[in-house]
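Missing here is one protein chain; the remaining ones are kept as they sit in the complex.
Chain nomenclature is as follows: A, B, C and D, assigned in order of appearance, with residue numbering initiated at 1 for each chain independently.
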Amino acid sequence: MSLLEVAGIAGGYGEADILRGIDLRIEPGEIVTVAGTNGAGKSTLIKAIMGLVPRCRGRVVFDGRDLLSLDPEDRVGIGIGYVPQVANVFGTLSVLDNLRVVEGVAGRAARIRDMLDRFPALAERRHVAARALSGGERQQLAFARALMSRPKLLLLDEPTAALSPNLVGQVFALIATLPGHSAAALLIEQRARQSLAISNRGYILDSGRVVLEGPAPELLGDERMARLYLGGG
Amino acid sequence: MSLGVHGVNKSFGGLRVVDDVSFQVQAAELTGLIGPNGAGKSTLFAVISGFQPADAGCVRFDGHEIQRLSAAARARLGIARTFQVPRPFAHLTVRENLLTGARDQPGEHVFNLLCRPGVVRQRERQIVARADAMLEFLGLTRVAGERAGALSGGQQKLLELGRALMTEPRFILLDEPYAGVNPVLIEEIERRIRTLSEQGTGFLIVEHNLPALARLAARLLVMDRGRLIASGTPAQVLADRAVQEAYIGGGP
Amino acid sequence: MSAAVGLNLAVAGLIQGLLIALAGLAVSLCFAVARFPNAATGDFMTFAAYAGVAAQAWTGSLLAGAASAVLLTAGLAVASYVLVFRNFRGRSLVAPLIASIGLAFLLRSVLTFFVGFDQHSFHVPIARAIVFAGARVRPIDLWLAGTSAVTLLAVLAVLFLTPIGRRMRAVADNPELARASGIRARAVMLTLWTLIGACSAVGGVMLGLQTVVVPEMGWNLLLPAFAAAVLGGVGNPTGAVLAGIALGLVQALSTPLVGFTYQTAISFILLIATLVLRPQGLLGRAEPVR
Amino acid sequence: MPVRKWMLTRRVLGQAGAATALAAVVGRPARADRPYRIGALNPITGAGSTYGSGMQKTILFALEEVKRAGGVDGRPIEVYAEDTQTSPDAAVLAARKLIDANKVDAIIGTWSSSVSLAVLPITNEANCLLLHTSSAPALSTPAQNPKHLAWRFQAASHQIGDAYAAIAAHEKASRAAAMAFNNDVQIASVGFFRSAWEKAGGKLPNPVVYEPNRTSYAAELQQALSEKPDFLVVSGYVPDTSIILREAYEAGNTAKIVIPGWAMGPATVKALGAEVLEGLIVVDAVPDAGSAAFKTFDAAYRAATGNPGSSNIYAAMCYDMVAVLTLAMQKAGPSADNAAIAQVIPEVANPPGQAVSSFAEGRKLLQAGQKINYEGASGPIDFDERGDVTPVFGVSVFHDGKLEQRYLLK
Partner (left out) sequence: MQGYLTAVGTVGGIYALLALGLNLQYGFTGLINFGVVAFYAVGAYTSALLALRGVPFVLDFAAAAVLAALFAWPLGVMCLRLRDDYLAIVTLAFAEILRTVIVSEEWLTNGTRGIPGIPRPFSGLGAAAGGFAYLALVLAAMLAGVSLTVRLVGSPFGRLIQAIRDDEDAVRSVGKSPARCKLVVFMIGAGLTGLAGALYAHYLTYISPDQFVPLLTFYVWIAVIMGGAGRVGGAIAGAALLTLFLEGSRFLRDVLPFVSEVQMASLRLAAIGLMLILFTLYRPQGLLGRVAR
């Protein structure tokens, strides 16, 4: 059984649909890239899985449970973590508080120690308000916060956007370690090549629909993929 | 006539989104601006159109420094822009959206409304005629009376283009005009842009649909992580190794 | 102005400021987490004062009276959340604001329906003031100041030192991210409204102890409370407390300059000036554009 | 008050009047076909609510007394009640309703100057009498009261001010000070106090004007006491006066404090206690506790409300309004219009004439063609040429938690 199964999900915020029937699945421990042009509905897809899209129809099954009837906070409880693209930390809270705030974590103190061990930069600045962190530190904190609840699936919305090149590498390295922590990841990425390189499979969205899907190596070699991005370059 | 940015910097909360960018765009030379997400293209648009103040540097239009002008004043000067995610007036009809874009409607001042109703009516007739022609061109005539919020994303993109054109701009900043628009219409829009460009309207276009942009643009600018990393003809730019790196990401 | 006069004014201003701070804290908490200015805060205070007088008459003990006032008002605040304000999630702040004005009217008229418009008062021993370095300090002032300060600190402590307070600040910071971090809104909101009720209740009882208990007493303190909440930086509870105290002091110390009639107006003039010169409030952080 | 009872009263009054009217029609025709209608316009709610319902009840039982005494010859009386909400807007609409819908000939019992000032143009225009309990000087100026239809039953501000000065002299004050609630009446009365006191050779620093609804008046008090006065007038209302009295005590004040009677309620005594109030001087156009009219009023008021008559000076005024109005109607005759009735008001209320303390007594003497002088529950009720009552002030002092009347100022 798949970890996440999305079938015919459609919906949006205002009157018009942004998602127009998307099918997608993620197996346990798998990294899946979702790419596509701006406005294709990538962020909306992630938010819909998280339960943050007001109008949403279709079927979303996670770990055998129907998600659409659950509140976002309850989806966290059954093993979904979420790192939004912007505003992904509580700026007014200290680094430590950003981690402590997560509810329903068994052995929280130990888990926080784990996280600080894993992200030494955060450990150093644990009493600093999160809004004072650099872009890279913020991203790490957002990861750490999402990982606190030991998610089985991590939803990542363009985690490398606007990061400096060496940080981009770090973030991808970090994502690559997730399966080792028995977490699957759904990754939205603009840097499709780097992202697919660490992914098992990928989906390409356009106008709220899946236009291309397949195993990551295949997609990387697919000339349609290159054309979509570089006009046959 | 030209539009230029000189040494523009813009940061958000310690993150430098636009990093010392300078370039000059001639009206006669249709220009595309490309780069991966987060490269700072939209922020640069916001700085040029007056929606964000630059931290440093200046913006020149037609030889004048304009960075002190409000967004509305820049639009009146002839710099029109569209938004990446369409922002129609959701509760107005499609036609009303276009009417709102028209310039020189004295009826938008209460004094004229009460004291010169004839002038207002006459101008309104002209504007409606222009709007209807615009609807025709955009293929939106069928939905002219519908509320703009009910349109599909692609239709909203078109509407927004039309609204910008209604301001009779001399220079247009288009933020992803093709996103969500069907291919037939893309060619249609392309033709129109080319016509306008030939008539002397300047264009700076951000677009991810590179084939379409490459057909249209005489020149491409490439941004990555806030910096301008390349510029030249489409063929030159797309062959550039650094550009490919920035776009799809380098190999492992 | 002699030093003694100034000192006495400062004492009076401090007491007044602590009262404004309590009300301002209740307003600010609500604005930060529930995201609307609660115009019923003043009438929560009035309710608390009446409840306190009644409970004191019944039990004969001021402490018991005050304690029951806090409990009852906290219950009232929670009930108003459950019955009214909970239903405004996702609407603009105007709707809950208008509803809170309605709630204010409703509360006050239910009070006057049953107890009428007559003046009531707490029974407290009245004693001569202690003269201390030229300043007259009434024993009751010390109690009022002490209790207000302890309450203010306690509320801030809940906010900054407890898990639920941390969650509350997270919701205030970014409600969507809070939900996506698994923070349950219900517990946070119930705690929030309990705090709002308790804070208003202590303010109401203090006000009743210092003055007299009449139906309009809390409503009259609402504008200064709003002023404190805005001056302190919208949604910044610590700022609201400091701004409330500052407002009280400024009002009192400005009287030699502007006279007694303009005393109250001073805080509003300050408020407008602050909004114009520093829209984010004196101690506020810049609000992200929404 | 239960409305059903009130409606009953209204109907009974009407019927009783009608019977009287029938009897009278035989002798004198004229206007007797139409009852004389009185509008009781009182502050049932709002700031004046402490007094309003007592005032309304008093008007009803006073008219009941008139009816029991046989009524006004040839004039049945009806009464309609309305609430001013102590707000000029609401009062104007209520007055309009009374005059236009209920066709009243007289409006009695308005409280607070802004209400009376707002109602006065309406009554004036409709040739309607206005008997009020407000003290604003403007109410009896020729500009506002051109037809002389408005009559003041409350001491005017200048009279209260003079009374403060007289008390200060009586108490042998050397340095006086004053505080006033920021409204027309209170500022005017301490203003008059100041001019009277300075005319008598005393000196008074600027009165401290304070705002309502403050949480503390410590600063105001401090300023008022800064010249170390031995005599302090605090001219305000119940809530603010309670706070000021307590804070004055806490601040160790030694000056004698004088307050007007309306600023003192049963709640004040309960809240402050004997020690704080000890020595407090209360001045009021007090019902002459010895007068017969006051005794009758007091008994009826206790029966109607359960409180002593002395707790509501305005109710006593309303009692006198009914008596003076009905006596004047009696004297002017059944065909008289309001101008004629107004003209004889001083004739029934002022000396010379035999002193009477009720409508019943007065009616008998008037029927016998004698001159009368009504001596009322709220004072002797004598009007000056402007239509203002010239009151007698009672000065009382708190001692051992009780208010003891010490002397009268005439």
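Just so it is clear, a contact is a pair of C-beta atoms (placed from the backbone, for glycine too) under 8 Å apart; a residue touches a chain by one contact, two chains touch by 3 or more.
Predicted model only: the values in this text are computed from it and were never measured.
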Of the chains on display, those the missing one touches are B, C, D
Among B:Asn9, B:Thr100 or B:Gln244, the residue in touch with the chain that has been omitted:
B:Thr100
Contact with the hidden chain (one of B:Ala39, B:Val59, B:Leu135 or B:Met166):
B:Met166
Touching the absent chain when the full complex is considered, from D:Ile99, D:Leu129 or D:Ala155:
D:Ile99
Among D:Thr45, D:Ser189, D:Gln330 or D:Ser378, exactly one should touch the missing chain; which is it?
D:Thr45
Contact with the hidden chain only, please: which subunit B residues?
49-51, 70-76, 80-83, 87-92, 96-97, 99-101, 103, 105, 107-110, 113-114, 120, 124, 163-164, 166-167
Since one chain isn't shown, list which residues of subunit C touch it in the complete complex.
37, 84, 87-88, 91-99, 101-110, 112-113, 116-117, 223, 226-227, 230, 259, 261-262, 264-265, 268-269, 271-272, 275-276, 279, 287
Taking the full complex into account, what residues of subunit D touch the chain not shown?
1-4, 7, 44-46, 49, 53, 56, 82-83, 85, 87-90, 92-94, 96-97, 99-101, 114, 117-118, 120-121, 125-126, 136, 138, 143-144, 182-184, 187-188
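The rule we apply is simple: only the chains that are shown with their structure count from here on.
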Using only Cα atoms to place each chain's centre, name the chain farthest from subunit C.
B
Between subunit B and subunit D, what distance separates the C-alpha centroids? Give it in angstrom.
77
What's the distance between the Cα centroids of subunit A and subunit D, rounded to whole Å?
79
What residues in subunit C touch two or more of the other chains?
none
Which of line, ring, star, complete and other names the graph you get from chains that touch?
line
Contact pairs between chains, per stated definition:
A-B, A-C, C-D
Where on subunit D is subunit C touching in the complex?
45, 49-50, 182, 208-211, 213-216, 218-220, 222-223, 226, 238-239, 242-243, 246-247, 249-252, 265, 267-268, 270-273, 275-276
What part of subunit A is in contact with subunit B in the complex they form?
14-16, 18, 37-40, 131, 134-135, 158, 161-162, 164-165, 168, 190-195, 197, 207-208, 226-227, 229-233
Parts of subunit B lying in touch with subunit A, wherever the complex brings them together:
13-15, 17, 36-38, 40, 84-85, 90, 147, 149-154, 156, 176, 179-180, 208-211, 214, 225-226, 238-239, 244, 247-252
